[in-house]
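So that we are looking at the same thing, I have put the structure below in structure tokens.
Note that one protein chain of the assembly has been removed; the remaining protein chains are unaltered in position.
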Amino acid sequence: MTLRAALAQGQFVVTAEASPPKGTNVAGAIAEVEHLRGRVQAFNVTDQQSSVMRLGSLALCYLLKERGLEPIFQVTCRDRNRIALQSDLLSAAALGIENVLCLTGDHVKLGDHPQAKPVFDLDSVSLLRAAAGLAQGQDMAGKKLDGVPNFFLGAVVSPGADPVEPQLLKMEKKAQAGAEFFQTQAIFAPDAFARFMEAARPMGKPVFAGIIMLKSAGMARFMNRNVPGVHVPDRLIEVMETAKDRQEASVGVAVELIRQLRPLCQGIHLMAMGWDHLLPRVLEQSGLTG
Amino acid sequence: MPAGSNLEAVLAAGRFAVTAELGPPKGTNLGVVERKAEILRHCCDAVNLTDNQTAIVRMSSLACAIHLRRMGLDPVMQMTCRDRNRLALQSDVLGAAGAGVRNFLCLSGDHQQFGNHPGAKNVFDLDSIQLIQVLAGMRDTRRFQGGDEFTGDIPMFIGAAANPFADPLPYRVVRLAKKARAGANFIQTQAVFDLEIFGRWMAQVRARGLHEQVAIMAGIVPLKSVGTARYMRDYVSGVVVPDAIVSRMEDAPDPKAEGMAIAVELIDAVREIPGVRGVHIMAVGWEDVVPILAERAGLLPRPLI
Amino acid sequence: MNDSGTVLAVCTCGGTLCGRLATERIATSPGFVSALVSPDLCLPAGRARAASWLRETAAGSLVVAACGIPAAAHAVAEVARVAGVAGHRTSLVDLREGCAWVHPRPDQATAKALRMVASAAAGVREGMPPAPDAEVRPSGRVLVVGTDPGSLAAAARLSELGCEAVQVTGKLERFEGQAGEFMARIRTDQGAECHAVGAVIAAGDAPAGPPVVQSGQRVAFLLEGDPWPSVTESTLSAALHLVRDRGCRVVVFFRDMGVAGRGLEELYREARGSGVTFVRMEAGPPALVEANGGWNITLDVPGLGPITETVDVLISGATAALQGTRGLAEVLGVAPRKGGWAPRERALLEPVATERSGVFVIGPARGPYTTDQAVRQGEAAAMAALSVAAPGAVMVSARASVDTERCAFCLTCLRVCPHQAVTTAMGQTMRVLPAACQGCGVCAAACPAGAIQITESPNRRLLAEMDALMDGPSLGGRPTVVFACANSAVPALQAMGRLRLSYPAAVLVVPVPCLGRLEPVHCVRPLAAGAGRVLLCGCYDRSCEHLVGPASARRMVERASALAGELGLDPGAIHVASLAPVDWHGIGHLLNVPCDTEGSAKVTAHATA
Partner (left out) sequence: MIVAQQKPLEEIRQMVRGFRRLLVLGCGTCTTVCFAGGEKEVGLLSTSLRSVLGQEIEIEEAVVQRQCEWEFLDQVGEAVGRAEAVLSLGCGVGVQGIGERYPGVVALPGLNTAFMGLTEAPGIWGERCMACGDCLLHRTGGICPVARCAKSLLNGPCGGVQDGHCEISVDNPCAWVLIYDRLTQQGRVEQLEEIIPARDWKASHSGGPRRIVRPDLRDMVGEEV
């Protein structure tokens, strides 16, 4: 069953991230995904996350698809103009990839090619609109297509942003532009998320709460300082700081969050931050397996 | 280290190489690619997949190249600098190389004004020569452009385009030299119609010894109609179509047949020019003609190496 | 400033205006603190009464509604001076020639008079004090460029008159400054030398004069291309001279005689009357074949077939002679930038004067000439040069001023000034040379910062006057606004007035120094305020004293029309027309076309010739 069908049936879905390698050796990335086969509905293949140059999202999506796994093709506006983006979207559809997550993308300054020229011809909203247009049989120029893609479009939202109103406005815009599901930035504050969902619910779009594996107190503090919209409460930092076994504690934190968030949303999106091997345990302990 | 592509092997064996162009569809219909690829399968050594040619949105050259690879053909993945920055370009190369694509052709790309998205923002983070340098850097020094080193090999046979017919003429060979120096292995030229200009350019190429550094393949465009001939003469920058050729098309009872005859004559002629090591046939939507031309020019069967 | 408001004096012209205008109603126009009705403002007694009235009112500004004769202007100036009102705070309304005598219906004439008075009142409130007079100290030296008989005659006459003539044979490299204070740099074999001179007389360095004509010979003049006015003039004079005094037979081949200038038509008639044959080259230039030391000239005349003239002497040297002076003209800054020397036909200039004050052109530089003519021109130029170059200080009143605070230093004025009157002083600010400036306002119109003001017609005053004119009692039709060039349309209108030729009262006249003074806003504003037509009446291109007036007006009108279209106004409502100063017939025709007829767009005036 596809992600789209699962959501249509009202299933609570789980997605996870797959990171393409820095190089042409895809074995590792595929092994990590294989590890989660059957436990996770679909895999977000990141598009050069944090502006670090990696193997293309499209290629890895294709390789996953070939293995019978369901990819979510992440597309950012940082590196490609509307011609390349639409071209890649058509290619994805031709290769059987239907889930597309449209993002603006981080600035090149943050990555390993800070000298590159960022593109940003489109932004996430106009990219969604372009993709939705392709799915209706025409490109941005209004030209008819030979073969029409059947996309299931997604977008991201950051419920912890302060102020949150602009996020909601943009989410609304994204929904209007064609987003059919939303994945969120990492959530650590279920109360605030509940308030956000109250405001977001009328849009009627499924939301997958982002769960990031907290690896240490240091990481939590770093995120609090540097990642907008993410705030790890002191209590969780303390849990991590005082933990004897950090992996155990991390699983505990994730499970606790999932339990709290599950009634509020339609799915979760797991970001393992390299601790992929812990995800099966997280899913088991939170009762999401099978 | 050889890249391991068929095109590279044919050239290395000293055989006169043939490549042809395949335009991806404006949509998701892979069947079109498969149909065209089957036409080209036995009459050329490698197939160029154009990258949103003339800035019209089409399926990406990456997807098509991977698909051709899966079909057992040798793709040449064209890459332009118009739509992608260095991150995307390198990322696409990794994806393609990971799927077995070996030939990459580096182009600046037509300006978006000519396509159907004239309002698009162009990128041009790199130019074609810099793209060659970046790819050659990945291949030869195992470094990404950003400076990071990596392990393992990315075998690549790097191509570039050359235009012997555009202003300023004396600069054209200088530019070829730069492409060779940047790391290109093969060159596909703009469509040759004017053998005199082409011959002069080749003489300069030989004088600089460039034909030994890069394999030069002459571009051949079969003319389908009188209209095409006139259009190429009057509106396509950097293409010189002598009036004599246009007249031949005009006077011919069957312009299509005349177009094929002219193409065969051109192939025969460029083959005689020292330093020309192959032809690149750009049939722009008329792929059916490629096997006929190859046959009539005596280029079949293609070597199996 | 003494400012107890604006006052109005109405002159009834001995009561003759009373029947045509409701003078009492005009005298009670709103906005004036006091009004005086007088029958005789132009007479000493009337002036005296007006002056004492004005003193009593202690007014800051004065509007006088009287007539259009010069005496009226003098009267206003004197009254204002005596009563201590500044010149720029006064305004004269021409109620007689400009209103009563041309609008037969008293109700309409009165309505218009009320508007004219209101407009003048709005104008004086925006009057701009002129820049202080500047002193020019001519050196008493005159540069004479050339060695032809005319130059020699000029130099001789200058010496007789007590002026030093600096006769040069080298190449004039640089020439800058203003009348009375020019600096010229000459390149000679020995190097460069600089001369401070008050004026320059240029004959040019044409290699030789035209062929010598013997008595009784057959002579042909060939006038190719556009008529060069001075060529026309000198050709006519030469032809006349040859026929009358030398017994020659003369044929003038021409394409267009261009005799619109003052006296030219008369000269043309005289030449024809004396036996000079004129042949129009309608189908291109004739074929020339040299034969027996002379020429066979064959010309195809439509309807007649080819005609052949055999002549002894062919004078077609106009163009050739001018070639040699091309560079000189550019350095002197008098020629149009294209086409060589060409001191154009400007009716109001003296025969040897140019558009640049203090620069005079004679002899070979003007085209074909005879020695007699050259000498006459040289002497005339010497006399004219003396008026600006004679030693001693001269006070010059500035006609334009630059607000250096506003100036964006874009150099536009420097580029557009037809009189070379704008300089960059020390590269710091723009400066208008008062003795060179002719007050045309081309620079003021072009200045994007509004930093240049023409004393006679500052921006704000012009706009205020226009706006007030557009507002007021009904005139019996949609208004037509006529911008009247002071050199052509204003005299033509005055002529209409004197001849009591009527035109609709809805024609509102705004005098301007030159059409080059106008900007799009001047055209669009009246249309937006309800005018049906805006007419720019000025000189012919060749007659424009400021050279570029009509041309820049046409360009400007293109933009104004486009803008009018954007604003939903009639883009075809703005026209430029050319006419000669005496052409009351032509302007009358223009003004009597109702503004709402289709045909108005195609109307142009014709020269009296």
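Lettered A, B and C in written order, each chain numbered from 1.
Note that in this section a residue touches a chain if its C-beta (ideal position, glycine included) is under 8 Å from a C-beta of that chain, and two chains touch if they have at least 3 such contacts.
Bear in mind that the values here come from a model prediction, so they are computed numbers and not experimental data.
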Which displayed chains does the hidden chain touch? A, B, C
Just to verify: which one of B:103, B:145 or B:228 makes contact with the chain not shown? B:145
So one chain is hidden, and I want to know which residue out of C:25, C:137, C:269 or C:406 touches that hidden chain in the complete assembly. C:406
Which residue numbers on chain C touch the omitted chain? 406, 408-410, 412, 415, 447-451, 459, 463, 519-521, 524-525, 528, 563, 566-569
Suppose we count only contacts with the excluded chain; which residues of chain A make the list? 107-109, 114-118
Tell me where the left-out chain touches chain B, residue by residue. 81-82, 86, 108-111, 113-114, 122, 124-130, 133-134, 145, 161, 163, 165-168, 170-171, 174-175, 177-178, 181-182, 190, 237-238
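Note that only the chains that are shown with their structure count from here on.
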What kind of graph do the touching chains make: line, ring, star, complete, other? other
Per the C-alpha centroid definition, the whole-Å distance linking chain B and chain C comes out as 68
Counting only residues that touch at least two other chains, what does the list for chain C look like? none
On chain B, where are the residues touching two or more other chains? none
Which residues of chain B touch chain A once you look at their complex with the stated criterion? 25-30, 32, 51-52, 55-60, 62-64, 66-67, 82-88, 90-92, 94-99, 112, 115-117, 120-125, 144-148, 150-152, 154
Could you pull out which chain A residues touch chain B in their complex? 20-26, 48, 51, 53-60, 62-63, 78-84, 86-88, 90-95, 108, 111-121, 139-141, 143, 145-149
